[in-house]
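Of the protein chains in this complex, one is absent; all others appear in place.
And then chain A:
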């Protein structure tokens, strides 16, 4: 796969329909198509209120990450978005880079799956963190350095990490640094795309707890993407289940876990329960 291109061939901006003030993110009939017309995402619709946490679950290839990229206006070249994505009143679908640069890092920021590649290998962590803080809050010099160490402290990283290169710290620390970078922008919405999948189980729990605490501490909205129903349901208020590009079920997390209606969701819940049962059998 090639990188994102500066010029994404998109439709002209849709007429600016003002969002209802209640919704921070309003995704309506979002489809993503390949150049040959194949639909990877079909008519996905959901909303997210300020401070709300939504979990987006589904197996690999169901379109979870594609949804996240479309919301960020970062679809890979060759894919085009159709429908409407209103983020704090700004239409993302078809918007130009200049407008998107203003939304990204202010209204929304993101953490991705792979901590190894999420940080620039040739830049010290402190400098990488300073970039978004400087842009977002206009801090310089000593104030900027203080903000960087506060940001590191919030994700429970020691201050010396600021002077380290990414290869000098562990995977869990790298993911926390990436989280600190995303939070440093003080976004209204944080998109976390399988932020713990690449980490081992104990570190996974730590990072997830940290994410949970930081998001609720700032009354930030969260779009958490994952394939592990138990993990996602634990952190979020509502769940949306994706299967092969379509949204098959949405609802409150506990309702979905208790009585899933769609067969696919039921299968997800049953496999999670089977895992739990096996776990209990091995370690009663």
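Everything that follows uses one rule, which is that a contact is a pair of C-beta atoms (placed from the backbone, for glycine too) under 8 Å apart; a residue touches a chain by one contact, two chains touch by 3 or more; residues count from 1.
Methods note: contacts and distances are computed from a predicted model.
S.K.: For the chain omitted from this view, which of "Extracellular solute-binding protein", "Cytochrome c oxidase subunit I", "Peptide/nickel transport system permease protein" or "Tripartite tricarboxylate transporter TctB family protein" is its UniProt protein name?
M.R.: Its record in UniProt gives the absent chain the protein name "Peptide/nickel transport system permease protein".
S.K.: Tell me which residue among A:40, A:70, A:92 or A:181 touches the hidden chain in the full complex.
M.R.: Answering carefully, the residue with contact to the hidden chain is A:181.
S.K.: Can you tell me which of A:79, A:93, A:110 or A:210 touches the chain that was removed from the display?
M.R.: Checking each option in A:79, A:93, A:110 or A:210, the one touching the absent chain turns out to be A:110.
S.K.: Consider the whole complex, including the chain that is not shown, and state which of A:122, A:142 or A:201 touches that chain.
M.R.: Answer from the full complex: A:122 touches the omitted chain.
S.K.: Using the touch definition up top, pick the residue from A:49, A:74 or A:248 that touches the left-out chain.
M.R.: Only one of A:49, A:74 or A:248 touches the chain omitted from view, namely A:74.
S.K.: Please give every residue of chain A in contact with the chain that is not shown.
M.R.: Residues 1-7, 9, 72, 74, 77-78, 97-98, 101-106, 108-110, 112-114, 117-123, 128, 131-132, 135-136, 167, 178, 181-182, 184-185 of chain A touch the chain absent from view.
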